[in-house]
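For this view, one protein chain was removed and the others were kept in their places.
Chain nomenclature is as follows: A, B and C, assigned in order of appearance, with residue numbering initiated at 1 for each chain independently.
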């Protein structure tokens, strides 16, 4: 089939390649003319036969909103837009409504796979009306990994991004789990072979996983991770997961702890621990560490 | 080679079977005469050629201590005892010292594999002197999964159980991660296909793992887990992991949160939340829920 | 001075009384004619001399928005509206802008004091332009406790409700602190006099506080809180505190743990712990508890 694809960055570029390998026609647009197949969104739309299918793969927030706004004007009733970026699920209903006014369909697709997706396939979590989702099926088939897994029509509009968001929340806590265990093993004297302990866990254990394989890769590159700083960004989905949990009164202690650990990792010094130090000094005369 | 194996329960029984399948001689002893190969520890020791190797696979704590005490009297210098149970790593040094007085070697082995071990092999994390560990190598080879993983000599005496303990701590937080994500997905309206979301994650995602496969199995048996109570025991290793972290001043927020979630799951009513309710009533006149 | 006061519930009614005791004129309006001084908002506005000052004390959200909308039409340039309810700080900027279009000033006031406020005074945290805040000073003086504390002009519009929100977040974690300690003391055998331990802490300790006094009151009414269920609502501010922390990448582990403990207290059974039970059963054959 024929697909318009907007956004040809690290993710979008590889996705174009994988869809083409499956024999489909992809017309890609990117602001960067060196990677773009067309010069403008207008040209992209003109090159597609109606009913058109356009996949948006640009940063969540303003960039996605801008593209949706432009597509609303350029596309026709019966066309379908897919948002495959990392949009917040609450944006999906808004986008579906905005496009729906003109009779344009909307599908949200959470995409997992990172730098490994081109080779192994991308996991897809999709939300939207069956009629629109069905039309995209050949593209989903091309993108997903081989075999029975890696694709789900999770529910109505928003369900795709919601599922992907929860996937990332789970990812945060799984990473934190390995990280906590690794730090504890590195700290004690009796275990002198932490990397090999991690390596051994890759078979026969309850905790074997792809993330564990990656941890072993990382330790093979840098046995005690001495080259790195303990500094981690967070990308939005972790925050949204906790916010969704709060909206729904669901306790998420492990996922939230993982998010907070990232926040703390980015602080040069902890303001709240200054207050703790100040209070200890006030009531106990405990020494405080002054700044240099 | 020849191995004495003490404790033929769910784990020990299957391990005897797997070691025998590899062509070794196993003489097993259990208090239950129906599964035991010999009538007493004394008979077991008598049937083994020196230098003997005896694997202890009984519950941690008193039961293990009792067997170690008896073996100390029955065995001879040059023999080696392996503790493959779930002993606390702090017991290992004690046991090694007690046996060492008589010239008997000691190796601790953390064993993972559960009900799947007979078929897939057991992951082994081992601590002890190289000389003693080397002697056990044929048995370790028989027990471990095929392939390059599933076995590690982690360090000195205690390192095996310590590594297995941390493995279980990580396991707690990984299970909690999936559990939190599952609850959140089940709670929202937009996602109407939570089981299929979990199933789809088995390929192409960052969070694919054996535990995820098991979660899908469980959901296939009971789509919304309606047959179950939200009640989880904890088996010691999770507690010891947190205690080891405290001893070493390592923060373990996600693993500890997972442990506390299990504690709370076993309370009919939460005493601490009674105090919260009482305080809210005191300062705000907020209604409290009285017991029936 | 003269004040219009909208909303004469548990809080508003007592505040009217306290302001009147200070010698000011309060014209109160409530939908409940039995407590209302006037029949309508229109009548209330008509009875006030310009420039008017109107204090809104109704539930946050729709109720407050409705009153603000009506006041926008009824009031005149130079009048000032105070929102003393539990509005989210993000609503304040919106309300200030909406009223500002007509030249009406806006002040947000976080009010603490609960059922004790009439007697002891209400703590006030206020946000807004100095010009508007200054005009309210006599009312603030009437409401606040005697002495140097209990009132602050915290910053621009929104700062009052933000400060009150953080106050409540801190309150959540302080209550949780006492509750956790109480549960632990009640659990162990050696301490047979937990209520008297709490009572003794009221002097000479680091943890003496008004909340501790209330805890002792509660224990005097019900020594082991046996009459209560461990069930606690949350009122919005706790959730908003965590959301504000997420927006600002500030880790709030203790406050968030306290919020999640309340969420969990309201669940008959924990869905996430069902998943934990299911996973334990899958890999270890651990028994699960079936529902009745």
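Following the convention adopted for this analysis, a contact is a pair of C-beta atoms (placed from the backbone, for glycine too) under 8 Å apart; a residue touches a chain by one contact, two chains touch by 3 or more.
Just so it is clear, the model here is predicted, and its values are computed rather than measured.
Which listed residue (A:211, A:242 or A:255) would be found touching the missing chain in the intact complex?
Of the candidates A:211, A:242 or A:255, A:211 is in touch with the missing chain.
Which one touches the absent chain: C:55, C:201 or C:283?
C:201
Check the options C:2, C:36, C:65 or C:120 and report the residue that touches the missing chain.
Touching the chain that is not displayed is residue C:120.
Considering the whole complex, not just the chains shown, which residues of chain C touch the missing one?
89, 112-114, 117, 120-125, 127, 144-145, 147-159, 162-163, 166-174, 176-178, 180-181, 183-185, 187-188, 190-193, 196-197, 199-212, 241, 244-245, 248, 250-255, 257-258, 260-261
Please give every residue of chain A in contact with the chain that is not shown.
Those residues of chain A that touch the unshown chain are 10, 114-116, 175-176, 178-180, 182-183, 186-187, 211, 214-215, 217-219, 222, 225-233, 253, 261-262, 264-265, 267, 269-286, 288-291.
For review purposes, identify every residue of chain B that touches the missing chain, sorted by number.
Counting over the whole complex, chain B touches the hidden chain at residues 206, 234, 239, 242-243, 246, 249-253, 256-257, 259-261, 263-264, 266, 272, 283.
As a convention for this text, only the chains that are shown with their structure count from here on.
Top contact pair of chains, counted by C-beta pairs?
Chains A-B share more contact pairs than any other pair.
Measuring between mean CA coordinates, which chain is farthest from chain C?
It is B whose centre lies farthest from that of chain C.
Point out which chain occupies the most central position, where each centre is the mean of Cα atoms.
Of all chains shown, the one whose C-alpha centre lies nearest the global C-alpha mean is A.
Once you find the CA centre of chain A and the CA centre of chain B, what distance in Å lies between them?
33
If you average the CA atoms of chain A and of chain C, how far apart do the two points sit, in angstrom?
Between these chains, centre-to-centre, one finds 37 Å.
Taking each residue of chain B in turn, which ones touch at least two of the other chains?
Within chain B, the residues that touch at least two other chains are 114, 176, 178, 180, 183, 187, 211, 253, 261.
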